[in-house]
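Each remark here refers to the structure printed beneath this line.
Of the protein chains in this complex, all but one are displayed in their positions.
The first chain written gets the first letter, and so on, giving A, B and C; residue counts start at 1 in each chain.
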Amino acid sequence: MKFAYSDKVDSLVARVEAFMSDHVYPAEQEYHDYVENSDTRWVIPPVMEELKKKAKSEGLWNLFLAEFEDYGAGLTNLEYAPLSETMGRSMIGSEVFNCSAPDTGNMEVLARYGTQAQKDDWLIPLLNGEIRSAFAMTEPAVASSDATNIQCTIDRQGDEYVINGRKWWTSGAPDPRCKIMIVMGKTDVNAPRHTQQSQVLVPMDTPGVNVLRPLKVFGSDDAPHGHAEIVFEDVRVPASNIIGAEGEGFAIAQGRLGPGRIHHCMRLIGCAQRAVELMCDRVETRVAFGKKLSEQGSIREDVAKSICEVEQARLLTLKAAERMDEISYKEARDLIAMIKVVAPMMAQTVIDRAIQAHGAMGLSQDTFLAEAFAYARTVRLADGPDQVHMNSLGKQIIRRYAA
Amino acid sequence: MKFAYSDKVDSLVARVEAFMSDHVYPAEQEYHDYVENSDTRWVIPPVMEELKKKAKSEGLWNLFLAEFEDYGAGLTNLEYAPLSETMGRSMIGSEVFNCSAPDTGNMEVLARYGTQAQKDDWLIPLLNGEIRSAFAMTEPAVASSDATNIQCTIDRQGDEYVINGRKWWTSGAPDPRCKIMIVMGKTDVNAPRHTQQSQVLVPMDTPGVNVLRPLKVFGSDDAPHGHAEIVFEDVRVPASNIIGAEGEGFAIAQGRLGPGRIHHCMRLIGCAQRAVELMCDRVETRVAFGKKLSEQGSIREDVAKSICEVEQARLLTLKAAERMDEISYKEARDLIAMIKVVAPMMAQTVIDRAIQAHGAMGLSQDTFLAEAFAYARTVRLADGPDQVHMNSLGKQIIRRYAA
Amino acid sequence: MKFAYSDKVDSLVARVEAFMSDHVYPAEQEYHDYVENSDTRWVIPPVMEELKKKAKSEGLWNLFLAEFEDYGAGLTNLEYAPLSETMGRSMIGSEVFNCSAPDTGNMEVLARYGTQAQKDDWLIPLLNGEIRSAFAMTEPAVASSDATNIQCTIDRQGDEYVINGRKWWTSGAPDPRCKIMIVMGKTDVNAPRHTQQSQVLVPMDTPGVNVLRPLKVFGSDDAPHGHAEIVFEDVRVPASNIIGAEGEGFAIAQGRLGPGRIHHCMRLIGCAQRAVELMCDRVETRVAFGKKLSEQGSIREDVAKSICEVEQARLLTLKAAERMDEISYKEARDLIAMIKVVAPMMAQTVIDRAIQAHGAMGLSQDTFLAEAFAYARTVRLADGPDQVHMNSLGKQIIRRYAA
Partner (left out) sequence: MKFAYSDKVDSLVARVEAFMSDHVYPAEQEYHDYVENSDTRWVIPPVMEELKKKAKSEGLWNLFLAEFEDYGAGLTNLEYAPLSETMGRSMIGSEVFNCSAPDTGNMEVLARYGTQAQKDDWLIPLLNGEIRSAFAMTEPAVASSDATNIQCTIDRQGDEYVINGRKWWTSGAPDPRCKIMIVMGKTDVNAPRHTQQSQVLVPMDTPGVNVLRPLKVFGSDDAPHGHAEIVFEDVRVPASNIIGAEGEGFAIAQGRLGPGRIHHCMRLIGCAQRAVELMCDRVETRVAFGKKLSEQGSIREDVAKSICEVEQARLLTLKAAERMDEISYKEARDLIAMIKVVAPMMAQTVIDRAIQAHGAMGLSQDTFLAEAFAYARTVRLADGPDQVHMNSLGKQIIRRYAA
């Protein structure tokens, strides 16, 4: 049992922290202003590409990819955790280091299951940060937390797959750099429940792909990233675009969720930690009714509760990461469920307190709190709502301990 | 003790409910689409003016104004409560009946303190729904929950007042129909703490009034209502624009807060009630893991907790309304503090559960939940943050019961 | 809608309050000391009988019994509510006015279903406060929240019923004045699920009734009232001891639960209200780190939250009482479920805060807080655990609102 990092990781953390302080936080305003002042909002602020170039040149690039030393930095999940947390402290942080969702998950899927051609065409440009990608799974018509509900069809017709369906919450699809989508659908509705699904690669410019509208979160379109509703109407792709084999879609989706979930949790811990720090700073500088906010008991209790919750969620996430590294994603599934239940709710709660301490400013575009709150709230639904994880976790735990 | 309404009120409730069902809910989509598809977003959807005209013609108009029978419908706060709740079920509901903030508060101030000229110029057009108004009090530089912190200056120079300062969260100021603002500032910084402030009427088109930008709440600009940051630079208005007398600003502000707070609470109870109803409908129609959501124990518990919380907050708000009617706003201040603490937090919690039951759709523009959540969250800060009310309420209660 | 009581009720409340202040609170210490210092603990402090005599002579007696004007005070549930709350402020209060469980429920059952002989033998002495009674329903071997699980058998053999089974949490059975028990068991295991049960009167001294031991709540035996585990071994009673008819046991049990639950809620509101008052008094008189506790923000927030929760639960309970009076117990079942979910949890929370503000004294026998906490905690399980009520309430609400 040891709660300190190796020198190697400490040094990486220090480098990412310095990069964030020197380059990322100072660019947040410019980034947002650029989007705000553009006509369409679906534009990439040049500062982002500059930051990416700089991070890449410093070797702070593709730090995730725990299992694929060829492609990434050769870090374990546990080693990546504090880096991901640090990047997550800014809503534009992860992308700077080419570590943002859904590209990370898509790159892992391609690294694990992709053919050489798929890797050449899509994985390499993604690793280089030249393009971005999306993952189209959730559908408006069914409870998509149960992936067997999915209705999108992927029909083999000769050398092609023909895709029909409606997806939404396809994050990143509105980004003009997004060139490729992984689409989950059913290739065989008569197969057993968990082998009906397949995943295929669909270039964004394929005819029949209609990006209808950006969905909003609390009224924000999250531009230029965004979350799209997309109709697939007789969309045809070569049969070689399938990932793995027909019927493997469900298993591939399960595989991506472990790392995907823990990455979200790491980032959210970064969000929550920064929220606490902003809160501390704020309450020290405001006076009401003759007393600094920082001297008021209830404010101090809010800070105390928050730091306790952040630190606990962090430790739990680190333990989950270690188990993923040491044993297997499957064996670590109870710990992954635990952090998926804990971290987003914790972040929502802690950020809510920080908002409250900021007064109305905390709700506005003048701090990162409102954006971070929306992110935390979203993750309580993304990759399965809290209730689904609590249910399966509870079931596991009862099975373990019932005599 | 009696928990039923008079026939008169029951009948009014039924009429407002029918109006909401027949005209308001069906117009929500059109209203939002109009704003969404306009270039500037700061435009008034024609459907709103049509609805207002219709409501006015049916006599469902100016139902607030408990104490001013000449101007309003002659209802008590208690009688108005269920009407306000019903209107509050739609984010565009209150305006339809000319019962929306901050006009309601401004009209009450003008009815109580306005000169005949002020009434003619501003109150009558407001009562007629011809113009809208704003109330500029909160400032970015200081903790404005403590009104003695306010820094905006209102200097008497000859026959004029000259206003300098910076305000934000001036709700409704970006609305193109907004013609008049009540501005709170200091006329005498050397006076005792609570008589330094005054309120003056400032037409929106007065030179020196610079509406800088709309503030966002969770990324939403809340167009076409909006919340503005405004700089006042040597803004000159006639001395006759003062409301009441110099030094009465603090007292006038306190007076408006009682009804203002309870109106917000009533509307939020409507929001929460509708959220529960939407949640019930949703869970009955979605299936996950082979079971309707409505059959799952944790969903039922969420519904049960929610309805308990809504009903309790409603009863408390009604009791506060009765006390305001029967005794005085001042004597009812503990009950007003209680509902201000209870109702927004309750609404936030209940709506959050409804969002969760809706899946990601609950966060989007496709239901009213996201907007309602933002409203509830905002009111936990508006008119004083929860902590300020809890602190003063706790102090009162301790004084009452300590031997 | 009206939140004030009639003069009649106000006057009764004032009389009960005065009686509590003058006689009951001052007797609490003597009552507990008597039990503490007796050898067996299962003794009745003489002060209790004196208080009963006094209350009876003042006409403050049998104030419950909403539907039976012949026997009680002719008050509605709504009128009784504030009286029950006031009595509930002391753990020995309700008994003083002959309004304590389980006698109240047993008297209602006898008044409604009893034969004249049963009334003469048991109801009259109970109404007179000469004897006490118990209700044996819960069993250790099965989840008794589902009454169809019950295993105790009541077999008709000739002119007798023969009872075999094991009950526990038979409250009041250890009281030396307890002379009669109503026992719930199955007369026909082959009947439909809800007509298998019957209720019979079993005098405590019937051979085969073995009171095994007092159960403790958090280590307290709750003497001299107590909660017994009882074995029934070939217990024989005359066939005339049946209440109503064979197969009516389930329906009779359901009928008693409405008033039984609301009475508990009323008393718990009294407990919580007194806890807040004690807390206020305590924090005003203690100093830590150079400041009175009452001046600390977090203490004030605890007081504020507590009073909000107490008042809301009170109003909800009053509304439930009114609905029981105005419509029917059956139609009011959603409101009864609501208060059963709300009031005990509220009381537990509020009393917990009061304990915290008292320091370790709050856990001890030196205040009524520890006893009240145990009572609140117990009621979260008695007459059905929170979860059962939330589940059925959620189901009702979903059915009401789902389109």
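Note that in this section contacts are C-beta pairs under 8 Å (C-beta built on N, C-alpha and C of every residue); 3 or more make two chains touch, one makes a residue touch a chain.
From a predicted model like this one, the values you see are computed outputs, not experimental measurements.
Considering the complete complex, the chain that is not shown touches A, B, C.
Among A:M20, A:V283, A:A347 or A:A360, the one in contact with the hidden chain is A:V283. From the options A:M20, A:I44, A:L60 or A:L78, the residue with contact to the chain not on display is A:L78. Across A:I44, A:L318, A:V350 or A:A372, the residue that sits in touch with the chain not pictured is A:L318.
Listed by residue number, the positions of chain A touching the unshown chain are 1-5, 9, 78, 276-277, 280-281, 283-285, 294, 297, 299-305, 307-308, 311-313, 315-316, 318-319, 322-323, 337-338, 341-342, 387, 389-391, 393-395, 397-398, 400-403. Taking the whole complex into account, chain C touches the unshown chain at residues 138, 140, 142-146, 149, 168-169, 215-222, 286-289, 293, 296, 298-299, 352, 355-356, 359-366, 370-371, 373-374, 377-378, 380-382, 385-388, 390-391. Where chain B meets the missing chain, the touching residues are 296-301.
In the analysis below, only the chains that are shown with their structure count from here on.
Between the two copies, chain A and chain C, the Cα superposition rotates by 180°, quoted to the nearest 5.
Counting the residue numbers that touch the partner chain, chain B and chain C have more than half of them in common.
With every chain reduced to the mean of its CA atoms, the largest distance from chain B is reached by C. Separating the CA-averaged centres of chain A and chain B is a span of 36 Å. Separating the centre of chain A from that of chain C, both taken as means of CA atoms, is a distance of 52 Å. Here the CA centre of chain B is 43 Å from the CA centre of chain C. Counting only residues that touch two or more partner chains, chain B has 299, 387, 390-391.
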